[in-house]
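Here's a structure for you.
For this depiction, one protein chain was excluded, whereas all remaining protein chains were kept in their positions.
For subunit A:
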Amino acid sequence: MDNTLITKETILLNLDATSKTDAIHKMCGHLFMVKKTQNPSMLFSDITKREAEVSTFAGSKTAIPHTISEHIDEPVLCFARVRSEDFTWDGNDEDVRFIFLLSAPAKDDLRQLRQSQSYVFSSVAQLISRSETLELWDKAESEQVILDSLNEEFKANLNTKTN
């Protein structure tokens, strides 16, 4: 497993955002601050381009914007919990509280890259299906709590991976 994928630095517990664009924009800016991207505006445009095709709203107040981009230095997962009231991600009835932003740099073997990154959202899917996890994330007061819950699930998924 990639230990630098998500760190305390890329967990935002109190993101002030009023719209999807605002949220993604701020998260890209944060990734610049923690030196994961040299060019946050291009990263933003790559993510919104993907978002324009189909919304990444995933249910359970969660959205998973993601992209393979030239403007990210290494695979990174950024978690954000929206502080203000939930806002609508896209269209109707898509209130969002948790945002998982995943980006990975393009590699020669795109197929291999996609497969190697699949465990991330696979884990997220399992996590958000449990109401106790959602409650935990909602109440968490330190980044470590979130990090632990994610890492635990990542480990379980990587170990049971069959192919």
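The rule is simple: a contact is a pair of C-beta atoms (placed from the backbone, for glycine too) under 8 Å apart; a residue touches a chain by one contact, two chains touch by 3 or more; residues count from 1.
Just so we're on the same page, contacts and distances are computed from a predicted model.
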Of the candidate names "Molybdopterin-binding protein", "Ferritin-like domain-containing protein", "protein-N(pi)-phosphohistidine--D-mannitol phosphotransferase" or "ABC transporter permease", which one corresponds to the UniProt protein name of the undepicted chain? "protein-N(pi)-phosphohistidine--D-mannitol phosphotransferase"
Hidden-chain contact residue, picked from the options A:24, A:99, A:120 or A:146: A:120
Answer key for A:53, A:85 or A:132 versus the chain not shown reads A:53
Contacts from subunit A to the absent chain lie at residues 50, 53-54, 56-60, 64, 66-68, 102, 104, 110-111, 113-115, 117-126, 128-129, 163
